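Complex shown without one protein chain; remaining protein chains in place.
Just so it is clear, A and B label the chains in written order, and each chain counts residues from 1 on its own.
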Amino acid sequence: MTNVNLTVNGKPVRRDVPDTTLLSDFLREDLRLTGTHVGCDTSQCGACVVHVNGKAVKSCTALAVSLDGAEVTTIEGVAQGRELHPMQAAFNDHHALQCGFCTPGMIMSGIDMVNRYRAAGKDLDAETIRHELEGNICRCTGYHNIVRAIEDAAARIQGADAPAHAAE
Amino acid sequence: MYPTKYHKPASLEDAVAGLRSAEDGALLAGGQTLLPTMKQHLAAPTDLIDIRGIDGMSGIRVEGDVLVIGAATTHAEVAGSSDVQAAIPALAQLASGIGDAAVRHMGTIGGSVANNDPVADYPSAVLALGATIVTDRREIAAEDYFQGMFMTALEEAEIIRELRFPKPRRAAYAKFPNPASRYALVGVFVADTAAGACVAVTGASESGVFRHEGLEAALSGDFSADAVDGVEISSEGFMSDIHADADYRANLVRVMARRAVAALG
């Protein structure tokens, strides 16, 4: 057992866990944050994507002990109270989910890609989104509405940026 | 996974010592290959030595005509680095196509080169660019380093510290992804260097990454896409599996080589 300290969704957490504990198990079993899902055992489906220190990672492919001191955001920590994150809202608006199992990972990957492209000052068009979704598999939606939702959320977030720039 | 003990040494010396004292130690650099393998019970190291806490193990810098990348530098960092994009854009492009966005945030160049997976992308760049692998104890030339699939010149408890890439005149990488795993079914890295044209192929051979002499000879005389067409690509020693047999891989070597050269304009 090793003591692990993390900040998860803004709250400090501390647990003694075996060294073999994957971040996904730590979140699901130790913290009971079951919104992070596990859909494969070869690090490919992306249902388990969370943010570690602001970057998307596959929580099934990271040891909790190796992340001591990190800030972790899961799907449960994305909304501001009752107010949905624009990516969550866009998924609802565009019918970008059916069974909902891949959805948390899709949303976390979607937010990550919008953040990265904004930071780099690059456009996130549909073709780019499809490439960026390489590591997220959905069996229900045929991706059409997921791509549309991420496009729309990117535009909304970009739009929300604009007034701030104008005010400067 | 099987029980294991996690260590996070603060120095390279401690990491080497940790590896030496472990019954069956393994280095953890990004874990994007090792952890899935351990989850599948296909690997069972008694100790994991995480090198990401060691000062100076990650980072990118330019030293004259040499691009230096720390072993624990992630694929995302390489892909997004303005230094890499300026010095060897093909390397940034290669890094941006490894795995997926989440994998690139964790996976590292040192981990990839140490593992020498025959379908990994980086070995082709390291070999074609004539990079130097700098370890805790010595420098190894790329041509001496790769010794067959999953085999390298690394000795017991030897740890890669950084990779030194001499800048080529120009270089490009073209990859044909496996439709399932999205690893390289074939990847061809072409570099126009001071030593002539260098072409390294990954994904194809049962012996791992290799330099293609025929393509190099053709391109050394005429560094153009058309020069690729006349080269015979033998499929001997190429891998055959459910996704691609040796002959198809040989075709892809030609097509990817052509596309890589064509991308240079």
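Criterion: contacts are C-beta pairs under 8 Å (C-beta built on N, C-alpha and C of every residue); 3 or more make two chains touch, one makes a residue touch a chain.
Everything below uses one rule, namely that contacts and distances are computed from a predicted model.
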Protein name, per the UniProt record, of whichever chain is missing from view ("Carbon-monoxide dehydrogenase large subunit", "Nitrogen regulatory protein P-II", "ABC transporter domain-containing protein" or "GntR family transcriptional regulator"): "Carbon-monoxide dehydrogenase large subunit"
Chains in view that touch the one left out, judged over the entire complex: A, B
Hidden-chain contact residue, picked from the options A:13, A:137 or A:155: A:137
Absent-chain interface as seen on subunit B, which is shown: 1-2, 40-41, 176, 179-181, 242-245, 248, 251-252, 255
Touching residues (missing chain, whole complex) on subunit A: 18, 20, 28, 32-42, 44-45, 47, 74-76, 78-79, 84, 88, 91-93, 95, 97-104, 107, 126, 129-131, 133-134, 136-147
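The criterion applied here is as follows: only the chains that are shown with their structure count from here on.
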Complex interface listing, subunit A residues touching subunit B: 2, 18-20, 22, 41-44, 46, 49, 52, 55-58, 60-63, 65-66, 109, 112-113, 116, 120, 132, 134-136
Contact footprint of subunit A on subunit B as seen in their complex: 1-6, 8, 28, 31-32, 35-36, 38-40, 48, 50, 52, 76, 80, 99-103, 105-106, 181-182
